[in-house]
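Here the complex is missing a single protein chain, while all its other protein chains stay put.
In order of appearance the chains are A, B and C, and numbering begins at 1 in each one.
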Amino acid sequence: MALTTETLKLAIEKIHSKITPIGDEMNSLDGKLGDGDLGVTLVNGFNNLNGIKDDLPEDTGMALFAMAKSVTAVSGSSFGTLLATALMAAGKNAKGQRAIAWSDIGTPLQAAQDAMIARGGANLGDKTMLDVMDAIIAAVTDIDDPDRLRTAAIKATIQTVEEFRNKPNKIGRARVYADKSIGMDDPGMMALLRLLECL
Amino acid sequence: MALTTETLKLAIEKIHSKITPIGDEMNSLDGKLGDGDLGVTLVNGFNNLNGIKDDLPEDTGMALFAMAKSVTAVSGSSFGTLLATALMAAGKNAKGQRAIAWSDIGTPLQAAQDAMIARGGANLGDKTMLDVMDAIIAAVTDIDDPDRLRTAAIKATIQTVEEFRNKPNKIGRARVYADKSIGMDDPGMMALLRLLECL
Amino acid sequence: MKKLINKPENYVDEVLQGMTAAHPETYKIDGATRRMLRRPTAIAGKVGVISGGGFGHLPVFAGYIGDGLLDACAVGDVFASPDMNPMLEAIQFADQGKGVLCVVGNYGGDRMNFDMACEMAEMDDITATKVIVSDDVAAAGPEEAEKRRGVAGFVFVTKIAGAAAAAGRSLEEVAAAAQSAADNVRSIGVALSSCTVPQAGKPTFDIADDEMEIGMGIHGEPGVRRGRLRPVDEVADEMIDMLLADKPVKNGARIAVLINGLGATPIEELYLLFRRAKQRFETAGAVIAFHRVGNFATSMEMAGASISILHLDDDLETLLKAHAACPFWRN
Partner (left out) sequence: MKKLINKPENYVDEVLQGMTAAHPETYKIDGATRRMLRRPTAIAGKVGVISGGGFGHLPVFAGYIGDGLLDACAVGDVFASPDMNPMLEAIQFADQGKGVLCVVGNYGGDRMNFDMACEMAEMDDITATKVIVSDDVAAAGPEEAEKRRGVAGFVFVTKIAGAAAAAGRSLEEVAAAAQSAADNVRSIGVALSSCTVPQAGKPTFDIADDEMEIGMGIHGEPGVRRGRLRPVDEVADEMIDMLLADKPVKNGARIAVLINGLGATPIEELYLLFRRAKQRFETAGAVIAFHRVGNFATSMEMAGASISILHLDDDLETLLKAHAACPFWRN
């Protein structure tokens, strides 16, 4: 079993069907520490992805690349930029492959993670979605069943959210309110959790 | 008996000695409908006059002219401008005379009044100091004793103030608050009354 | 009072010092009371053009000293006419034997003092005449047009007068051109918040958080209508309706438009006003031959804006477009 363009298309469909309530939740979460636009970013981003999902090329790398391009329209916000960056890096990494074995999924994920770190300038431990990504990468490596993969990723995400809850945000808009952010979940982390839950 | 440069000098001295409380009263009166600067104008104006009173030329007309010039420094306000205008016109009218008979005092006063009307564009009845001036001119004509003259002028002024109290202001800053001005005494009229009372 | 100032009583003089420090090639402080601002050196052989008025409206009045604009200006206290002495000093400086035109806003004190100053100048054998700007259509109906206050239209009249003088015209001709501009300019303002006179220390008027006042004067004089703030297109429409009702434009008529911020209104919002004004004036058949968007006649921290329209003829258009340069205006 492997990740293909078809898998990507299905994932977009699933997320898109539930994006409205997720958007509302994320707007209000982001509004507590940031500018309250994370939900808007997610909704617009997945609307765009939904619009191109039927035209994705069969090369998985190229499909990821096309997804990246359609997400750049929401790159005005940090999450959107990082999502586009991640998709682009994963796409470059997977270029030429029609399928990525589930057990190899850690490789493009790591490429995505590296690119997001390079682009965003945040460090692990800053309480961002990078910390969740890191936990996911560690959790999914070598699992080759998509259901177990999903469960492991969600578990890792929840653990990371809880682990960071009482730490301060160290980057992005929320940094300004570092003290206030103690005890609050990071919106970007929560967004990844909600997306995973859709799959 | 007649008006001379010496009379003018004495009048300045008398008014100047009492100008501080008059100034306070006029500032607060003007503040109710206007910008509250009438007292400042009077204080500064008579300070200036006091500074030049010993250097006034003997020609009464020229003395009035010199007074006008020293008052122009407070001509930023309406009262100051009109005072300067009045003194200038009276000065022109009296030019060449070393003394003006008290019984002729109406002539330079009328010249002053005409010039103020021409300069300020107000009409009689607009509830300004012009209305007081008009009453004074009528009251003093042909009186040749300075004490009786003073009494007649004060009486005419008080009557005019009372007559206009319940009419609206029709010109200047107070016009904007025409309705509010009903029932209130016009600051310029009151200022003339206080000045006369000093003599 | 929330102002970046020192002592209120020094406000005017210190701002003048700042202006001359920033633009020594344009402004010089002069006069017995240091309330006459002038160009560093007089320009020989032309009619002088001067102005004067209360402070707190920069660039009006003194800011418009410059090439093809004013030669000198008398500076009053905040919202108070200068006395006649700096006016006379301005006239004396600007006179180069060809006489002086005084561009004067229609306020009692300003008018009276310029009258006195012109009279005094005559004693020095200087011919000085006055053109009164009374462009605020909100201040009085057309039958009492002479009672209207002078507001941002001053800028156009000054530009025209300065250009006519720079072109070498006689005092009579300069005055005629300026008078023609004054006769053909109309303005209307809208205020959203009050300003504060430094020496007074509190806002000149109260206005609720959701209110605007159409037609309010630049010192807070009552306007024609106070009501709820509405979308800018509707506000612009109400203002432009008044301007066009007062003096309609014929099809193909050439006009100049000034969108003016009162001091605290972001330039972004002024562009929204221009956007609508352009649509409206063009729909009415006018051709916008000249326009400016910015802060040209202000009331310190008052929020709001004004729209001025100058109905052009060939001569006015030529003069309006002629070279001029000061820190706040250039063509």
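Just so it is clear, a residue touches a chain if its C-beta (ideal position, glycine included) is under 8 Å from a C-beta of that chain, and two chains touch if they have at least 3 such contacts.
These numbers come from a predicted model, not from an experiment.
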Which displayed chains the unshown chain touches
A, C
Residue in contact with the excluded chain [from C:50, C:126 or C:235]
C:235
Can you tell me which of C:58, C:88 or C:185 touches the chain that was removed from the display?
C:58
Touch with the omitted chain, as defined above, among C:43, C:264 or C:322
C:264
Spell out the interface residues on subunit C facing the chain that's missing from view.
2-7, 11, 14-15, 17-19, 21-22, 55-56, 58-59, 190, 192-193, 209-210, 229, 231-233, 235, 263-275, 278, 291, 293, 295, 298, 300-301, 303-305, 330
Residues on subunit A facing the left-out chain by the touch rule are 35, 37, 72-78, 80-82, 84-85, 88, 119-121, 171-172, 176
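Throughout what follows, only the chains that are shown with their structure count from here on.
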Drawing the touching chains as a network, do you get a line, a ring, a star, a complete graph or other?
other
Interface ranked first by C-beta contact pairs:
B-C
Here the gap between subunit A and subunit B, centre to centre from mean Cα coordinates and rounded to Å, is 84
Scan subunit B for residues touching two or more other chains and write them down.
none
At least two other chains touched by the same residue of subunit C: list those residues.
none
